[in-house]
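Just one protein chain is left out here, and the rest sit where they should.
Showing chain A:
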Amino acid sequence: MWKTVLRRVLFMIPQLFILSILIFALAKLMPGDPFTGLITPDTDPKTIEALREAAGLNDSILVQYGRWITNAFKGDFGVSYTHKIAVSSIIGQRAGNTVFLSLFTIIMTYVIALPVGLLAGRYQNSIFDKIVVIYNYISYAVPTFVLGLVILFLFGYQLQWFPTSGSVDVGVTSGTFAYFMNKLYHLILPGLTGAILGTATTIQYLRNEVIDAKQQDFVKTARSKGVPVSKVYSRHIFRNSMLPITSNIGMELVALISGSIFIETIFAYPGIGQLFIQSIGSRDYSVITALVMLFGVITLIGTLVSDILMSVVDPRIRLD
């Protein structure tokens, strides 16, 4: 299996290479550059031109790409035009927040969705199940931003239970327990929003899996062995129903990280999603390209992790 993993990792190199060309080309195709915004009737076109020259924007496309990719390979994505610091360090600061938020969201999602989905499936058509189904319908129908805004308004502004922006309060010493708790406190609202949206899908999925697994012949076999129904659920049905979800955790995280754009923007949470939107607004191409590249890498890794997990939890699937 590890051979296959290694092969898959090596195969990522050409994939990333192609991705980098695409990203670079797209960035170049976009109208304007970081200096376009600086132009006012009063600015001397020569100043702008000098800035462009200094930034290397007047070199040939190939030279620019070559420079970008070699540096990128070394982890250097240049300097952000708006933030005036290295792209890698801006992303570094933000990425931690996003990963933290995504992990929190995914844990909350599963803590809620696993029991609810499994029980709804087990007690199909019970009152509990009916409520769950209605809940799912509603949360499918509500877009992220609406839910996010409602939660923000209610718990942030009206009740003022939770902070409405940021990832940590100023003045809390980094590294202390209080710091960690403060970060967690800031995670609640954006995490809750993400989790509520994630639970609907996961609950629906699990519920269907359980309903499906209940009809399987191996359940009849287990029951005809004299295994009590509750044990049939825990030993056979639930385990088999959780299989697809377990193996999908990798992709789920990818979806959360790359889908962090809405939630981070709504809750002014300084993660890479928010950074992405801001950078698009300010045409900060070095940040944009680095982020898209990062999303690409995360997706590739997530897919691989999913495939590995799948082969670990399901003996029928071999990774080769």
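FYI, a residue touches a chain if its C-beta (ideal position, glycine included) is under 8 Å from a C-beta of that chain, and two chains touch if they have at least 3 such contacts; residues count from 1.
Note that contacts and distances are computed from a predicted model.
A.B. asks: Absent chain per UniProt: "Rieske 2Fe-2S domain-containing protein", "Glycolate oxidase subunit GlcD", "Succinate dehydrogenase / fumarate reductase flavoprotein subunit" or "Peptide/nickel transport system ATP-binding protein"?
C.D. replies: The record names the chain that does not appear here as "Peptide/nickel transport system ATP-binding protein".
A.B. asks: Which listed residue, A:64, A:82, A:201 or A:240, touches the chain dropped from view?
C.D. replies: Looking across A:64, A:82, A:201 or A:240, the contact with the absent chain belongs to A:240.
A.B. asks: Among A:7, A:67, A:130 or A:220, choose the residue that contacts the chain missing from this document, as touch is defined above.
C.D. replies: Residue touching the absent chain, from the options given: A:220.
A.B. asks: Touching the missing chain, which residues of chain A?
C.D. replies: That gives, for chain A, the contact residues 216-218, 220-229, 231, 235-236, 239-240, 243, 313-316.
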